[in-house]
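Shown here: the complex without one of its protein chains, the others still in place.
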Amino acid sequence: MRLSTTFTLTAMLAASSLVAPLAMAEAEDFPSKDIQYVIPFGPGGESDISARLQQKYFQELTGEQLVIQYMPGGGGAVGWSQLNDMSADGYTIMGTNLPHIVLKPMGKDAGFATQDIHNFTFFHYSPDAILVNADSPYQTLEELVEAARQAPGAVTFSGSGTYSANDVANTRFQQLADVTTTYIPFKGTGAAVTALLGGQVQAEWGYTTVAANHQDKVRMLAVAADERHPLFPDVPTFQELGYDMVGGAYRGMAVPAGTPDAVTAKLSQIFGEINQNPQFRQEMEDLGFVLLDVGNDEVADFLVEQSAQYETSARELGLID
Amino acid sequence: MELITHALGALSPLNLALALLGVTAGIVIGALPGLSATMAVAVLVPVTFGMAPESALIMLGAIYTGAIYGGSYSAILVNTPGTPSAIATTFDGYPMAQRGDGDLAVTLSTIASVVGGLVGVLALLLLAPLLAQVALSFGPVEYFWLAIFGLTLISALSEDSTLKGFMGAGLGLLLSTVGVAVIGGDIRYTYGMPVLLGGIETVSALIGLYCIPVLIDLVATPAAHLKVDDASRGVRFREGLGEAIRGKWNLLRSATIGTGVAILPGAGGSIASLVSYSEARRVAKDPGSFGKGNPQGVLATESANNATVGGGFIPTLVLGIPGTPPDAVILGALLVQGFRTGPELFTTNAGITYTFVAGLFLATCLLLPLGLLIGRYAFKSIIAIPKALLVPTIAFMTVIGTYAIRNSASDVMIMLCLGVVGWVLNRYGFRPSPIVLGLILGPIAEQGFVQGFLMGRASGSVVGTFFGGPISLTIIALSLLSVFYPLVKARRVAKRQGNNSLNEEVSS
Partner (left out) sequence: MTADKSMRAVPAARSRASEVLLPVLFMVGAGLCLWETRQMSQLGAVFPAVISAGVMVAAALRLAQLLLRGVIAGSPAGGGSRPRRLALVGVMSVWALALPWLGFVLTGLGSFVALMAVAQYQQWTRKRLAGHLLAGCLLVAFFYVLFAVVLNVPLPTGRWLAA
């Protein structure tokens, strides 16, 4: 193990000293072959769907394919813990998610550290939202909060996973509204919304995307975005209702450590350009996503800002002391 | 009338060719352990972006249908389920192949798959909106009881000692908790190894537990892998058809169970075929012959798992909630193509839905000729290949198949370790099937239990939550029945035959 580490390090040094002068020239005609895009989740989820939407525009823009692969397991941990072992030539990129990459390493044995992941863009997010069944008695958020206040713990929320975006949102909301609810974790957003539709829970911590998918069957009470979502002009934001909550599941991309800077910058530029395509924007919005333009240069600041928020929530969740 | 127009739309020469291609590719992919229907569909999705939506859907449905069926080949011929749906097919399929009836088993699997597939598609066509509501009435508690019902199969799957079966199932259940817990977020039993974070991958465990022991025993003797009759007997279609007609109720019951289980988004093909297998065994006059090469076992599991194809699309299309993992991929493809799921898929957008259903129907019918042909070929090549080539070939498939599931070399190591442990345990009377049963049912049982507990605590009555609903009570009754019915039956038989058989009853 020791030997192989030294070996890899030497090899990497040798490789990078060789590559450095070439990097500029290489970035010019990058990409010259297909790019492998590893999604650290299973197929069919939101990460997958947004990647599928990018595929078409990526090919239009570069003439190469964006090949999607899946490496599911451990809520993304399996993929992220192997990211830096992958070939660092820019032809392998991996999807990353907030708050996952910040919260997971706070627990023990996550297999990776937040700073080991070299994000080069965050390009969209699904804003947190509270959903209820279409035939639920709760018409507004205030009514739901009132119900929770009268019987602490009796109002149940389904959501996806523990220490996830939903769990964080629930914790934060309980604090802001000063109520106690019961959060029930499910395996994935699909299972959480099934429980809502089946009337197993009174409400769900979901996203605008879930509401977009199940428009006639659910009612969204509030959205944790800066402004109202174009698809749901009648649904207020949490801020309008007096709760200081903006957040959700942010999605970005990362490269393995050692990927040449010029290539990383080019990747950031390509996906930034896809984000500006009006047709792509429309398709993403129709599915309930909110686009975000955090390029390679702004990623560091963005992460610092977000991490500070998550740290507060993590303390609240009891994940860290 | 509208239906017929759209059905004819599905029959354009291009779509027919695509269905043919899809079914063939699906069969091959399904037959290779590790290459699942999910993967086949996922790989195809970008290809379909350039096609007309109807053609894309027909091809996706065809490859899915083919893959679920193809899983039975490796289950029958090398005791390794090609897809998780085919686990129960190994129980009787492989013993049949060992005694020289592999060709018959493949033919039976083909007939059963066609029947099951058609029942599933019919349910999708006629009852979809109604059945989707049933899916929603299954909450965490109902899933928990369903998992318990599944676990009652242990006694049927452990030949010499039920207690050994319980220990094996316990091992499987514990293995299922390895990795990051969905509820609680704990990292359990990983011992600091990042490779275990994602848990033990079910398919790699299947490959290890079922296939590695076959390999280990294959190299130990010079005897041929499967017994063969020298005279070629064709595909034995007439014989298979006769068996299928004899088991017509079994076929229909299993297909109905398959459709029903597939509607539940948390269950899936493996559970569908396991439940139908245990029902076939329970109803049979000769339950003892199951697991020793009873053709009815193959009929039950294969008609159930192909029924899940149509059944799984019911929640997918009506509710937008994928019934099985491949459905999740197809749903994603639909969303990207700009289709919204929901009741309008059966009203305003009915055109595309009916074309798709017609496509599935077509693919299922194509299974019969294609399956008999490819199955014959697969059977012949397995018996014709000399051992010195067969062993490395199977070993090769296990390694690359396991690797490909999530691009992980560590999974190959885990698969191999489980295989060796499984071989040793099997030698001492601990069968692999209860272990696998535990591994598959573990997450359903655990999540259902803890979610139900949280729901119960919130509502003030945990007991009321678990024993309140009519569905829960029905499943509990079924579980009790499946545990005690064989005992009652055995006692009745024992009484009739005198005290001689008391021994068997106690030890079974």
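The first chain written gets the first letter, and so on, giving A and B; residue counts start at 1 in each chain.
To be clear about the criterion, a residue touches a chain if its C-beta (ideal position, glycine included) is under 8 Å from a C-beta of that chain, and two chains touch if they have at least 3 such contacts.
Fair warning: this is a prediction, and the values are worked out from it, not measured in the lab.
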item	value
Selected from B:L18, B:L35, B:L104 or B:A490 as touching the chain missing from the view	B:L35
From B:A75, B:V106 or B:L171, residue that would touch the chain that is not displayed	B:L171
Absent-chain contact - pick from B:A409, B:L480 or B:V493	B:A409
Those residues of chain A which, in the complete complex, touch the missing chain	7-8, 11, 14-15, 36, 67, 69, 85, 87, 92, 162
Touch list for chain B against the chain that is not drawn	35, 39, 43, 160-161, 163-164, 166-167, 170-171, 173-174, 177, 181, 183-186, 188-189, 212, 215-222, 386-393, 395-397, 399-400, 403-404, 407, 409, 412-413, 416, 420, 425, 427-430, 442, 445-446, 449-450, 453-454, 503, 506-507
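Convention: only the chains that are shown with their structure count from here on.
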item	value
For chain A paired with chain B, centre-to-centre distance based on mean C-alpha positions, whole Å	32
Residues on chain A engaged by chain B in the complex (per definition of touch)	38, 42-45, 48-49, 52-53, 55-56, 65, 68-75, 77-78, 81-82, 107-112, 153-156, 161-163, 167, 182, 184-187, 190-191, 193-195, 197-201, 213-217, 283, 286-287, 319
List of chain B residues in touch with chain A within their complex	38, 42, 45-46, 49, 135-140, 179-185, 187, 190, 192, 194-195, 197-199, 201, 265-266, 319-322, 325, 327-329, 331-333, 335-336, 338, 340-343, 406-408, 443, 447, 451, 454-455, 457-460
